[in-house]
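What follows is a structure written as structure tokens; I'll ask about it next.
Omission of a single protein chain aside, the complex is shown with its protein chains in their original locations.
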Amino acid sequence: MTPGLIIETADFVAALLFILGLKRMSSPVTARSGIVVAGWGVLVATLASFLYVFGVDPAAQPNLAVNLGLGIAALGIGVAWAWVTGEKVPLTAMPQMVAIYNGMGGGAAGCIAAVELSGNGAMPMGQMIPAIVGAVIGAVSFSGSLIAWAKLDGKINKTIRLPGQQAINSLLFAAIVGLGVYMLVATGGQSPPALTSIFFGAALALGVLVTLPIGGADMPVVISLYNACTGLAVAIEGYVLDKPVLVIAGVVVGAAGTLLTLLMARAMNRSVANVLFSRFGETGTAGAGEIQGSMKPVEAGDAAISMRYAGKVLIIPGYGLAVAQAQYKLYEFVKLLQAAGVEVAFAIHPVAGRMPGHMDVLLAEAGVPYDLMKELDEVNDEFRSTDVALVIGANDVVNPAARTDKSSPIYGMPILNADHAHQVYVIKRGQGKGYSGVENELFYADNCNMVYGDAQAVLVKFIAAIKELGAAA
Amino acid sequence: MTPGLIIETADFVAALLFILGLKRMSSPVTARSGIVVAGWGVLVATLASFLYVFGVDPAAQPNLAVNLGLGIAALGIGVAWAWVTGEKVPLTAMPQMVAIYNGMGGGAAGCIAAVELSGNGAMPMGQMIPAIVGAVIGAVSFSGSLIAWAKLDGKINKTIRLPGQQAINSLLFAAIVGLGVYMLVATGGQSPPALTSIFFGAALALGVLVTLPIGGADMPVVISLYNACTGLAVAIEGYVLDKPVLVIAGVVVGAAGTLLTLLMARAMNRSVANVLFSRFGETGTAGAGEIQGSMKPVEAGDAAISMRYAGKVLIIPGYGLAVAQAQYKLYEFVKLLQAAGVEVAFAIHPVAGRMPGHMDVLLAEAGVPYDLMKELDEVNDEFRSTDVALVIGANDVVNPAARTDKSSPIYGMPILNADHAHQVYVIKRGQGKGYSGVENELFYADNCNMVYGDAQAVLVKFIAAIKELGAAA
Amino acid sequence: METTLVGFIALYIVMLATFTGIEVISRVPAILHTPLMSGSNFVHGIVVVGALYALLNATTPAQQVIGFVGVLLGAGNAAGGYVVTRRMLAMFKASAKEKA
Partner (left out) sequence: METTLVGFIALYIVMLATFTGIEVISRVPAILHTPLMSGSNFVHGIVVVGALYALLNATTPAQQVIGFVGVLLGAGNAAGGYVVTRRMLAMFKASAKEKA
């Protein structure tokens, strides 16, 4: 086999392994092996790609040793840095890590484009157009993801919005298109470095400017979108480099990212454009009318004991659980209930928390087995036969206004039917509203009582109450 | 646009439409439009392919007018014949029509190979090997499908089995391989017509000999397998002709056929090899032990009236319903029950009848809405809360031996839990066994009564009994 | 015609088409398995396009005859598969208001 053939074979195997790996993600039973399978794909293709040394451009021949050294060094540093940070980052910081890794992929695609465009010779139009388009997408994805990271990591706290933001962004975009066309038409693949630098600089600036005004809570949607963008950029640069494996991997990721983005947007009852271009909550809060009734507080101990003697308890975790990092205490409490013979399960809304699947990861972290985590469709009919629904730091995902109030910004979003349970307990700190900023009628319902306090603190009380009961008995 | 570009565009559109069309088959709501979408695909690609006249081989130039005339004539005759037969064939004869149309596709692939192999010049190895392999698969699929048609249509009634069948088939296969290799090595794409003819003749004979010994009841599995084979042959010839649309369509059909074949084989608890190479039932019948109890016959009228006063009736149709063509009478009866306020649904086993989905088509033909047709997984838990399970001409699919009797040939096959209903009525003509030839313990169960007679005749009595009751009241 | 299906590209196409086929088809419910069988049978009727190409490029009488037969068979596959599938699918209806 020639080196070229080995590389092509390795690429093919990698593409196959990616798809097989992603297929394994269709069940939590096989998902763990799925990432390993996909991992082999990247490993095989990366190792094989060193065989390019046997077929470099004659012009690059003199640099070969240096380039090879640089390649090994870059690989080593990149892998080592990412591996270490990835291993030690706390699970709560996952979203921003995904953002940063994703940005790196976009940046890499941009670098490929930059090298190709500073080309060793004239480039045919059919290559240059995609190279330029991929460059812009990759660069925007890079700088935008970094901003998303900074926001999620608390490095940037404010949503920074320039006056006339839309106009500035549009102008910048027009400038990028103009520069791109100029590079294409006037320079024929030999555009001067200064021009190329301005072009890339403008694209990076666009990513920053587009992302800055978006609120931190909307960042997961943005990350998912940039994930799709990076996929697209990789696919396009794959076309330029004539590497089908990059095209396939990129397109598949593009599909995944797009799907997840749409899912989040739909579950939030907003369009993707709305997320990107308008400040949320500005109109939302005004909508809700006055709610009749009052919130009825209850002692933590009393709530815990009533659950201890219930037949069936469904727990609805929300963003507040993540904020309080109370998943460990929660599972401790659940195990006590189970030991007392109570049937307990978790009802998880698809957009509970701030990322799709956020709650599932959180609970899994605390050791909750995945067969106790029920999806909305699976569990929603069970509330009628449930004694107690325990809502922990969730708000929007149990707001009945989504079913009834046409004027509410969350109207139409599917919700968990906590209100159908015989008794509802809600753990939250006070009168705080949820992500969408609307009032929640459920909290005023006859069968609902509030347990005020930080989720972690309340759960500690729950646990104490149950243990006391056991000791007394 | 050049003619070549138009053809390529049309091909691409066709491939896209095929996949979109098949995607629509995922629900009965959209399925009807699915076949239309796929139909446009074939139409567009076929019309565009006439543009080949602008780019024929110089050697074929003098024949162009004749060839074009032949092409239009062949298209016209083929479409007209198939359209007319397809429109007027009764629905019961669908399986054999599918067989014959499928065979024609295999034959067409074989013809393409024959033309290419009688080539206008030396063919590179990389083209010749697939051409030859595709030729064999296509030819076997052609003659095999015709035999399947003849068997299902009653043109051949016996299962014809030569002494030493396996040895003969193996020898023939070896001969085909030998001839193929000889054509490949010795003649370099210029094999003399006589040799080519012998080669194709041998392949056709193989299809006949492989299919003849298989019993008529196993034919649907065989048709599904040949469907996959034709897909494969089309894909391979598509590679030879460098037509990606043929490759994609062929591979997708190959996947569909393979999936359905495996599904049928698994549901019958046999391997595909077992279906093809062994006579079924020879060992099967011996297996079952003596069954305690007796079959308790009941009058048709009594059974009908007890269903009239039931709350919920589940109907399990089987092969006998198809034999008796009683689906119209059945739905008439069901509508009477529904009018009397009885909840009625159909529980359909994936391999009830003789083809996957056989019962669904039959019932749809009689006008039964598809939302009343429930799949096994969906309905199996409902039997416990069902007053009457009415089994019509079904046997194997309700045989509890599949759950309990490890020695039974159907052990392990999923069955409909008719025996869990409060009362079971079974309509069949006598002591006849089902497809697998084993006894059915259900018929001897305490809560089971037999209504003997042809399904159609019994249902007529059912209807009369209900109507009489209505008149009396 | 320029040859494009060379080497690995053909493999990629086959791999992706296989995945697409398996995924798309495993979503078809059992209720539609008979129409699926005839519908997929219809889809390989596209072979008629290949047969037409072969016929139009036929040089010898033998090739013309074989090509003619190929187009005839392919056309029958496509047309027959289409009609039969359409007829079957036309029968599948949802419960309507018009209760019996």
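A few points about this structure:
In order of appearance the chains are A, B and C, and numbering begins at 1 in each one.
Operating definition for what follows: a residue touches a chain if its C-beta (ideal position, glycine included) is under 8 Å from a C-beta of that chain, and two chains touch if they have at least 3 such contacts.
Fair warning: this is a prediction, and the values are worked out from it, not measured in the lab.
Within the full complex, the chain left out of the display contacts the shown chains A, B, C. Screening A:Leu91, A:Val185 or A:Ala464 for touch with the missing chain picks out A:Leu91.
From the set A:Met373, A:Met413 or A:Ile427, the residue in touch with the chain omitted from the display is A:Met373, counting the whole complex. Although one chain is not drawn, the whole complex shows that of A:Ile198, A:Ala217, A:Val361 or A:Ala457 it is A:Val361 that touches it.
Seen across the whole complex, the unshown chain contacts subunit A at 4, 11, 14, 18-19, 21-23, 25-29, 31-32, 34-36, 38-39, 41-42, 45-46, 49-50, 52-53, 55-57, 59-60, 63-64, 66-68, 70-71, 73-83, 85-87, 89, 91, 94, 97-98, 100-102, 104-105, 107-112, 114-116, 118, 120, 142, 193, 223-224, 227, 230-231, 234-235, 237-239, 241-257, 259-260, 263, 335-336, 338-339, 348, 350, 355-358, 360-361, 364-365, 367, 369-373, 375-376.
Interface residues of subunit C facing the missing partner chain: 4-9, 12-13, 16-17, 19-20, 23-24, 27.
By the touch definition given at the top, subunit B reaches the unshown chain through residues 8-9, 11-12, 15-16, 19, 244, 248.
One rule holds for everything that comes next: only the chains that are shown with their structure count from here on.
Chain pairs A-C and B-C differ in how many C-beta pairs they share in contact, with the greater number at B-C. Chain geometry summary: the mean Cα position of subunit A and that of subunit C are 41 Å apart. Chain centres here are Cα means. That of subunit B falls 15 Å from that of subunit C. Multi-chain contact residues of subunit B, defined as those touching 2 or more other chains: none present.
Not a single residue position of subunit C touches two or more of the other chains.
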